[in-house]
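Questions regarding the structure given below will be posed in turn.
With one protein chain held back, the other chains of the complex are shown just where they sit.
The block that comes next holds chain A.
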Amino acid sequence: MASLGCFLRSGKNAVSVVLRREFSKTPPAAVQVNVRDALNQAMDEELERDERVFLLGEEVAQYDGAYKVSRGLWKKYGDKRIIDTPITEMGFAGIAVGAAFAGLRPICEFMTWNFSMQAIDQVINSAAKTYYMSAGAQPVPIVFRGPNGSSAGVAAQHSQCFAAWYGHCPGLKVVSPWNSEDARGLLKAAIRDDNPVVFLENELMYGVPFDLSEDVMQKDFVIPIGKAKVERRGTHITLVSHSRCVGFCLDAASVLAKEGVECEVVNLRTIRPLDVDTIEASVMKTGHLVTVEGGWPQYGVGAEICARVMEGPAFNYLDAPAVRVTGVDIPMPYAKILEDHSVPQIKDIIFSVKKVLNM
């Protein structure tokens, strides 16, 4: 039965590809790529493109990556460019930053962003602030990447979302891809950027496949950092989200569409710099705003979005207060039932939309 289910899922995708072929004039040959492979291919292509690029982190080389994101890279590029480190985050993050000082372009992987707290001084004080303190003499072209936010059953110490923490700091760019196109385009952009980029992945998205068009599969496909994408057009309410929650927003939008509510779903893609223009344009159109994030509510991404909307032209278009849907303000519990109730669910989004629309 499981294999039948699998077949049906992929069969449905195959059919949709075929249908697209039949009905489009210039058919873009779509290929299905999951987020993990999108990241892998992006790194592979950038490693090939620029020999100053290298990857370091725990288990990235011979283990093929703790989450297999760097699978095959060590075999292809060897010890010089794919470096296994000991479990010493502060040390290897500092080494990565120093390598960036001296002209290389490191990708520093944190096995999860929770472990970045051991090294956060190097990310903030050594990487983010140096270009400014040196008045432009010392750029720091580094990417820090790894899975962020809650996973499944990994409990409190391994489930924190760091979007707000790093998004707070000038000198950093912080990106949070949702799907494979985001992952590919943003990682390429991050590696090519001459500045420190915090790249927040999501472990639960790694295995999720998405269709990627031929354009997206081009070697020079990059998504500009700092630009949000409207994933779904709508007229009644704006949902702003990032990472995995974008998918939940789209699911909620599908359900709400049956009740005649058309949601506009904005995928932030970048946490810092925040694309306020896209958010404001959407809010000015719909008059209603709900932000959705996996992280904790206090001083979070949603709080920042609401504050910006208050301070800008979009406020005058709001027909109701802007509201945040967030993770529950507790350390992440382990038991499944508790964990499920610690994160925003689709029903929470639907409920909030209806409240804001006074339905």
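Methods note: a contact is a pair of C-beta atoms (placed from the backbone, for glycine too) under 8 Å apart; a residue touches a chain by one contact, two chains touch by 3 or more; residues count from 1.
The definition used in the following text is that contacts and distances are computed from a predicted model.
Of the names listed as "60S ribosomal export protein NMD3", "Proteasome assembly chaperone 2", "Pyruvate dehydrogenase E1 component subunit alpha" or "VPS35 endosomal protein-sorting factor-like", the one that matches the UniProt record for the absent chain is "Pyruvate dehydrogenase E1 component subunit alpha". Only one residue in the set A:G98, A:P297 or A:P333 touches the chain that does not appear here, and it is A:G98. For the chain missing from the display, the contacting residue among A:N125, A:S151, A:S213 or A:Q345 is A:N125, taking the whole complex into account. Residues of chain A in touch with the missing chain: 54, 80, 83, 85-86, 88, 90-104, 106, 121-122, 125-126, 130-141, 170-171, 173, 194-195, 226, 273, 311-312.
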